[in-house]
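Data first, discussion second: the structure below is written as structure tokens.
Every protein chain of the complex appears in place save one, which is left out.
Our next item is subunit A:
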Amino acid sequence: MTRWMLPGFLAVGVIATLVLIVGPAIYAVSLSFYDAPSLTSEPQWVGLAKYAAVLQSAEFWNALWNGIVYAGLSIVLQVVLGIGFALLLNQRFFGRTLLRGVAFLPYLLPTVIAVLTFKWMVDGSLGIVTITMDDLGLPPIYWFETETASMVSVILISVWLWTPFVTTTFLAGLQTVPQQLYEAARVDGAGPIRRFFHVTLPSLRPILTVIILLRSVWMFNKFDVIWLTTQGGPLGATEHLPVLSYRKAFTLYDIGSGAAVATLSFVVLMAVVSLYFLLFPMEKAK
């Protein structure tokens, strides 16, 4: 009995990994070679036809570009703001502990709630942002109606929700930077800005590498913010690969194309991640 405990645990691991992850992933890729208008009808093998059609469509390249813009801009903002907030929260001041908690709160909110609250705040007639801008004599912004404004909206919501991840991780990293380094830099006459670029950033580069890698992966895959805010509109201005994939599979009932788009987005991601590991080898990061 006891002898079988560890092999038993491992067997559970193998089965769970196969059933929950490997199996569905292989099935997803195989679905992309079939034409399946519904789940009940018999799927037809079509080979690479779905990929050919997807790669030749303008909507795929539009979605890929939108995804790069959305992920790229929101990651840059999250990292810059997150590091700024972490540096602030690392100072000594009255109420610091409380502020650290408050700064973390957005990360806990379900995306749905962040989106709904944003929509409520910019509501055309009753929203506090709309009213305040009107009082200040500023022209109204049509948050979800123009192409630029809707991209800005989804980026703003994403940055607000996930900056705390960067703040908290970077703040924890700041505690590990040896104080002697700062003192040595101070003796050499380095001001706060030089100390940040010559001591803090080099010391925290491994942590920063991991943060940027993880956030890139997640932002590129993130479906819910855009779907809940604009559903990819107006006119495809915010449609990225996850939304395109969902729309193909679940509103146009073309499961093969949906799976093909999802597989392609995984391939793009793997390419980016591999490039990243090539440029910043993991052993340095550990």
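Just so it is clear, contacts are C-beta pairs under 8 Å (C-beta built on N, C-alpha and C of every residue); 3 or more make two chains touch, one makes a residue touch a chain; residues count from 1.
In this section, contacts and distances are computed from a predicted model.
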- From the list "Quinol:cytochrome C oxidoreductase", "4Fe-4S ferredoxin-type domain-containing protein", "Carbohydrate ABC transporter permease" or "YeeE/YedE family protein", give the UniProt name belonging to the chain omitted from this structure. "Carbohydrate ABC transporter permease"
- Among A:A49, A:V79, A:L181 or A:L269, contact with the omitted chain is made only by A:L269
- Query: Given the contact definition stated above, which residue among A:L73, A:L109 or A:L181 touches the chain not shown here?
  - Reply: A:L109
- Query: Tell me, which residues in subunit A touch the chain that this view leaves out?
  - Reply: 1-2, 5-10, 12-14, 16-17, 20-25, 27-28, 31, 39-40, 85, 88-89, 91, 93, 95-96, 99, 101-114, 116-121, 123, 126, 128, 131, 160, 162, 164-165, 168-169, 172-173, 210-211, 214, 217-218, 220-221, 223-224, 227-228, 241-242, 245-246, 249-250, 255, 258-259, 262-263, 265-266, 269-270, 273
